[in-house]
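A single protein chain has been removed from this complex, and every other one stays in its place.
Going by the order they are written in, the chains are A, B and C; count residues from 1 in each one.
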Amino acid sequence: MISYFQDYVTIAAVLGFGLFLVVLLLGVASVLRPNKPYAEKLQTYECGVDPVGSGWSQTYVRYYIFGLLFVIFDVEAVFIFPWAINLEKLGYFGLIEMFVFIFILLIGLIYAIRKDVLKWE
Amino acid sequence: MEEFLNKIKENFINTDVEFETINIKVDSSQWVETHQKLKEEFDLKFFSWLSAIDWDNEVSIGEAPKDSVSPSFEIITCLSDVSNNNLVTVSTTINKLEPKINSLVEIYAGANWHEREAFEMFGINFENHPNLEKLYLPDGYEGNPMLKSFELISREVKPWPGEVDVEGMPEESASDESVDG
Amino acid sequence: MTDVLVKVGFLALAALNGAIIFTIMDVKGASWMQRRPGPLHVGLRGFIFPLAEILKFVQKEDIIPTEVDRPVFKWAPAYVMVSCVALFAVVPMSPTLVVADLELGVFFALAISSLGTIGVLTAGWSSANKYSLMGGLRAAGQLIAYELPLILAVVGVVIQAETMSLVGIVEKQIEWGVPFVVGGQIVGFLIFMVAATAEMMRVPFDMPIGESELTMGFMTEYSGIRFLIFYISEYMNMFILCAIASTLFLGGYHVPLLPTEWVNFYGPVVLLTKTAILGFILVAVRWSQPRFREDQLQNLAWKILIPASLINILVTAVMKVGF
Partner (left out) sequence: MVNTLDPQNLNNFSEASVSVEIETEDMTLNIGPQHPSTHGVLRLVAKVDGEKVHDVKPVLGYMHRGYEKLAEVRSYPQITTLVNRIDWVAGFSNEIPFIAGAERLMEIEVPERAKHIRLILTEMARISSHFVFNGAYALEVGALTPIFYAMEDRERVLDLIESVTGGRFHPNFNRIGGVKPAAGSGPTTKKDIQDLPAGFYRDTKVAMQKVIEAADQFQNLIGGNEVFKKRTKNVGILTAETAEAFGVSGPILRASGVKSDLRTQTDYLPYDQFEYDIPVGENGDCYDRWDVRVKEMVESAKIVLQAIDSIPSGPLQAKVPKVIKVPKGRTYVRAENPKGEMGYYIVSDGGLGPYRLKVRTASFSNISILPLLLEGALLPDLIAIMGSLDFVLGDVDR
């Protein structure tokens, strides 16, 4: 249990180090860099002309359905991993179970492809 | 080429060949019909270009025509047949005071931009044009730059040296050795 | 506590050097393939090029446009970099030279590797720029499409290794005598590499950046040091994903026939060599391929890679149980 926490303390230290690296770079740069902002420079880039409308405009997020499928598959993946580790112990029973499981997944995917929902346009 | 020319001459009275270019002159009321006919009966499907000439005796830049002309706009289109290599130019004359003519966009979709260019450069109105607006010039621009009466501001400031380049350079005239023309 | 600090210090070296080595490799590879004299000959045969690059960016003005969502915009690069650095924690250079040998190492790596993309999405969104927004959305679409093949390709390895610890996976490969790529995971390896390239947003999957379409995409509004952070993170990410691929499929810090007693000495060298070879393949691909279109990328993921990786799992499972 101790080592379990120790591992995650280490991970936290690593994250801290990453943050330190960023802060270091930003700090060094803030000393070295010039800073002369003016209105035109701070304008949003839109190929050299004044931006039309706001950059926050609405867009159709194409992968709405992709997103749903992703969530389904991602959750399935969480189930697959424990099974994968213990496959030797589970033997043929586990194997057939997983065949059924993945088969259903594949059917769903094929259904989605046939329904043309996986079309990015 | 000969055959084609004869056929054109049969159909259009006012046809002449000038330096290998067949030119058909039509009345501006016949403008659209002529193009329709040329496209369908003569297979001239390739729309090469459309432009205009501002005929005027009082010019602010360049040279005035040698013989005096009646002020008018001449509109010219160039049509060709890409596979048989026939080419004609069609021209018509319109009144400068009332510069308008029917648009060709219905027949040749490619006329769209050419007509917009003529509209902004000469001020010719193309009727039935889907979006007759400026093509090149900025929004607030006034005037029609290709008119002969439109002055170039830089010429006001400094007159164009004109023929200077065909005169010999000073040192050359001394040694009497001429360079290439 | 000291050993943690030592390990983190070691990690600092690995992360920065990895990024720099890969930058050199990419730039020199490019100039070599493009017959460009610049980075191939100038300044110590081009080896101090990344230093010059870093110096250039550090002293450049950091322009933050008025329209942007300031806090999000400012910290998005940090998010990307921290998530890249965190990945270094689990990769073993030798049985002992690993910052944290987690029980769920594979899981941790896969989870963290996709976090960077969220940083990219926030960067694109907060820029208030249409190009950036499109770039960010493309990045998210790519994450969704390629996260799955990446995860599913690893399942085959986990079935064979019966553990999710990265050290455990390498030890299993030493026990087998051959790396998993030879021992039946060739399809998994290929899927993993393709998906990892997409995760890294490198050619031919660089649509989120796509400078000829989106003018650098999510990075359009970034300049100076913040751009540099994205830039370094890109190479760190490339380095670490190659290292993970070497560990999972190519036998990690060990090569067959070398005595396992000395693995602590040659381990890091072996791993770095394998990583560099994979990195070089990515460099070669980058400088010789055009870019896919977004819908083609999605098709590749959903219609080819995901079904292929599912079938790969089944085949691996049958092999495992049956033989």
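Rule of thumb we're sticking to: contacts are C-beta pairs under 8 Å (C-beta built on N, C-alpha and C of every residue); 3 or more make two chains touch, one makes a residue touch a chain.
Quick caveat, the model's predicted, so the values are computed rather than measured.
Considering the complete complex, the chain that is not shown touches A, B, C. Within the full complex, the residue among B:T15, B:S28, B:S72 or B:T89 touching the omitted chain is B:T89. Listed here are the chain C residues that touch the chain not shown: 30, 33-36, 130-131, 134, 137, 203-204, 206-207, 210-215, 286-296.
In the full complex, chain A makes contact with the omitted chain through residues 46-49, 51-53, 57-62, 64, 120-121.
The omitted chain makes contact with chain B at the following residues, 18-21, 23, 45-49, 51, 53-54, 61-63, 65-66, 76, 78, 82-83, 85, 87, 89, 108-110, 112-113, 121, 134-138, 145-146, 148, 150, 152, 155, 160, 162-163, 165-166, 177-181.
Keep in mind that, in the parts below, only the chains that are shown with their structure count from here on.
For the pair chain A and chain C, the distance between C-alpha centroids works out to 13 Å. Taken residue by residue, chain B touches two or more other chains at no position, since every residue touches fewer. The part of chain A that touches chain C in the complex is made up of residues 4, 6-11, 13-15, 17-19, 21-22, 25-26, 28-30, 32-37, 39, 41-47, 51, 54-57, 59, 61-63, 66-67, 69-70, 73-74, 77, 80-81, 84-88, 91-92, 94-95, 98-99, 102, 105-106, 109, 112-113, 118-121. Remark: chain C residues 4-5, 7-8, 11-12, 15-16, 57-67, 77-78, 81-86, 88-89, 99-103, 106-108, 127-134, 137, 140-141, 144-145, 147-148, 151-152, 155, 158-159, 162-164, 215, 220-221, 224-225, 228-229, 294-295, 298-299, 302-303, 306-307, 310, 313-314, 317-318, 320-321 touch chain A in the complex.
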